[in-house]
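With one protein chain held back, the other chains of the complex are shown just where they sit.
Here is subunit A:
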Amino acid sequence: MTAQVTDTSVRAAVALRGARLSYGDRVLWDGLDLDVAPGEFVAVLGPNGSGKTSLMRVLLGLQPLSGGTVHVAGGNRRIGYIPQQRALDPALTLRGRDLVGFGLDGHGWGVGWRGRGQRRARVDQALAAVGATRYADEPVGLLSGGEQQRLRVAQALVGDPEVLLCDEPLLSLDLAHQRVVSDLIDRRRREAGTAVLFVTHEINPVLPLVDRVLYLVDGRFRIGTPAEVMTSATLSELYRTNVEVVRVRDQIHVVGAQHVCEDEPHHVADED
């Protein structure tokens, strides 16, 4: 599943060419070439401030590149976006199906009374696909974090996206729900060929799904399979310090890099 940076780029779901992003003197990344093939799962890793979230913002069309080009198949509208789980207000006057419906036409002007039947059918379908039909009409704020996150997945999928941007979607979920949510994402890319960019600070929950890793550190980056990138040699080079990568059973643990393990939640909307 490794896409080559050559003629296949026309068919890539996401294509970055010589992409550069800088704020004043500070260069977040430069010369970034990345093609994500349909159905490919790319994990985006790196410490805080390495520009993971900015990359998301670029792909969403919220942040212009300082140089180079970006192409997203079908345009920004065909991107499904799954944020990290954030508890919704328990008193919210909103049902699960309304939250999912936002993914379909929440950005559209007007009240949207036309095509309501079709809209309802698509929302029902998306709810069923993530197993949320049972609580679709409950007040969304009273659902558990795991249930809310399933609805977020349905919200991202209901628009039939070509690209799925996942921004720490497993954060603050328990292990069982982490599994449920990552399985739903995996199923989607296998069944519909949706490309997945998955920003995370913890690769292990999704390690079996990852085709390639984009690892960003202080303006340096490396792209490759987990076996290529997640090695002591590569990460030591990226962090410019002695980093030890330890493999325990099926897990990868990175030892010695400062800020490797970030616990700070972040969000595309928080950066201005």
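The rule is simple: a contact is a pair of C-beta atoms (placed from the backbone, for glycine too) under 8 Å apart; a residue touches a chain by one contact, two chains touch by 3 or more; residues count from 1.
Note that contacts and distances are computed from a predicted model.
Of the candidates "Zinc/manganese transport system permease protein", "Na+/H+ antiporter subunit D", "ATPase" or "Spore coat protein JB", the chain left out of this view carries the UniProt protein name "Zinc/manganese transport system permease protein". In the complete assembly, the contact with the undisplayed chain comes from A:V140, out of A:L45, A:A73 or A:V140.
Across A:V27, A:L60 or A:A192, the residue that sits in touch with the chain not pictured is A:L60. Within the complete assembly, residues 56, 60-62, 76-77, 81, 83, 86, 88, 91-95, 98-99, 102-103, 105-112, 134-135, 137-140, 142-143, 152, 155, 165, 267-270 of subunit A touch the chain that is not shown.
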